[in-house]
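The complex appears here minus one protein chain, its other protein chains still in place.
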Amino acid sequence: MTTPILSVRGLTKKFGGLTAVNNMDFALRTGELHAIIGPNGAGKTTFFNVVSGFLRPTAGTVSFGGADITGMATHRISQLGMARTLQIKSVFSGLTVYDNVWIAAHAKRKFLHPFRAARAYSDTAGVVARSIEAIGLTERAAELAGNLAYGDVALLEIAIAMAMQPRLLLLDEPVAGMSPEETQRTVLKIKELSRSVNILLIEHDVEAVFQIADRITVMTQGAILCQGTAEQIANDPRVQEAYLGVPTEVGHA
Amino acid sequence: MIRAAALLAAAFAAPLVLVDYQLVFVAEILIWGLFALSFGLVYGFGGMLSFAQALFFGMGCYGFNLATYKYSMGTWGAIGLGITAAMLFAIPTGYIATRVRQHHFLIVTVILSVLTSAVLASGHWRWIAGPYVTRSLPFVPTVAIGPWEFSFGSEIFTFYFTVVMVGIAVWLAWRLVSSPFGKALVAIRDNEHRAELIGLNVNRLRWLMFTFAAGIAGFSGTLYVLLARYTNLEFFDWTYSGKAVVAAIVGGASSLAGPFAGMAFYLVTTEHLSRYFQQFAILFGVLLLVVVRFAPDGLYVTLARWLREAMRALRTGSRAA
Partner (left out) sequence: MSAARIGSLDLVCGALAVAFLLSAPWLLPRFVPDFWVSIIAEILIWGLFASSANLLLGYTGLLSFGQSLYFGFGAYGVAFGIMKFEMGIVPAFILGVVIATAVAAVAGFFAVRLTWHYFAIITVVFSLIFYLVAVGWHSVTGGDDGLSFPLPPVARFGDVELTLLDPTFQYYFILVIVAACFLLQWIILRSPLGVAFTAVRENATRAGLIGLNPYLIRLTSFIIAGFLAGTAGALFALFSRYASAQYMYWTVSGEAVIWTIVGGSGTLFGPVIGAAVLITIREELSLYWEHYLILVGIIVILVVTFAPKGIVGSLNAWRAARRTARVAGNRVRP
């Protein structure tokens, strides 16, 4: 039984009177592509925010790869190998696509050399070239990130995350706002990536999730409702109720 | 609301406890507090860090003097002209200033301040503005309210007048920030892009707020002339803007009472510690640093919040017991 790459115990996050995450236990097994779904307000993004260090938990612990990271600063968690994309896509608008990925690839080094030319780091350049190619933005590499179309910004975010060569990748609504073709392309890319890195994702597009996720967690009102494979979830009446309020037949994706 | 009523009651009762010069001091606090509020409006609600508020205070003084000497207007007319002068000055300066954002806005307001001070120092203003900027009032002004005529020679009357006038201004500001206009500005301050996308004309709204705040600053300028009966060129200086900035931030820039609290603190301490001015300056700098780091909403606002939460905890605690 290997240590789960991410494990959360008794995690609670309150905002004043509002409990966004309520005493949650969760473990992500190594090698599985795991998705978290649930209606709006279920606490999914708050969960991500606590795990990645944006918020301190009101109670509970988070451990990453066996190490306790509860309350650790975001940049330290990132250095430990956790990469994350944001619900509202956020990149370095004033830098080129190339530089966006470059700094992501290089930031892990504790010491940023102030005197060596950045271009001289051939190992970093290699990672950058591969990451940009993997998401298909090689032609736009010299463009400013602020000028990219929305779909490309989402891809750039994924490239940034991958360039960090993380152990765990948290994707927050990766296909939000995408057309069906873009969604299909991104979903397949995510599946491909999951072969080399652990992925935990939040999504609203349930069909996309059913297509690629090994296991799915359904959250509602700050707690886990149920977990299982796509088939188990699809046929669980509690899930149908949570989403639709009324038990109905849910077709297979 | 209760707080406002209590304050007002305290204000009206004050002459029973305080002596003449103390009343004048409190009136000064109110006037400078209103000036600090003008910064609070433009920064706390409008999101614009402006170092130009002193310009409008000065314009208020100028307008008042102009009305009194050149046009021989009564007090009400002079106050009106002072406010108008300030707002008129704000229109072009605000237009320039609100076309740019963030850092550049701050720099433009600073340069406008310095520029105006340079123009004033050069004496060139005389042929634009006449000798009315720094005139002192040699006579004691009177004001007509209804059928009676009151004189500002009486400290008690001056005090009450100031209280009422400042009260009206604060009430106006309160109406403004609770209005749709005020809500729009808060939205702009929070997420300008999103505000544009829902159809708000960001530049125009900012400009309007800038002008309104300038009017408030000008109003406080006219009140000052009525109180102190003199105007000094240094009122236009960026350092006076700086005082408004520091007072509003220390007290709480996003509240209506915060700037008054901050200014009261500043004036009371300068009054008593003027001997130790340098040490005091250091102390104030450290205080600002502490406030900005640990209580960025301002001391008054933070303390008020703590009190409220403490009372709530006490109430729930006693209920549970």
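Lettered A and B in written order, each chain numbered from 1.
Going forward, contacts are C-beta pairs under 8 Å (C-beta built on N, C-alpha and C of every residue); 3 or more make two chains touch, one makes a residue touch a chain.
Predicted model only: the values in this text are computed from it and were never measured.
If I consider the whole complex, including the chain that's not displayed, which of B:Ala67, B:Ile83, B:Val108 or B:Ala247 touches that chain?
The one listed residue touching the chain not shown is B:Val108.
Kindly state which of the options A:Ala27, A:Ala59 or A:Ile103 is in contact with the chain not pictured.
Here the residue in touch with the unshown chain is A:Ile103.
By the contact criterion defined above, which parts of subunit A meet the unshown chain? Give residue numbers in ascending order.
52, 73-76, 78-79, 83-84, 86, 90-96, 99, 102-104, 106-109, 112-119, 121, 160, 164
Write the list of subunit B residues that the hidden chain touches.
43, 49, 96, 99-100, 102-104, 106-108, 110-112, 114-115, 118-119, 121-122, 124, 242, 245-246, 249, 277-278, 281-282, 285, 288-289, 292-293, 296
FYI, only the chains that are shown with their structure count from here on.
So, what's the distance in Å between the C-alpha centres of subunit B and subunit A?
Spacing between the chain centres: roughly 48 Å.
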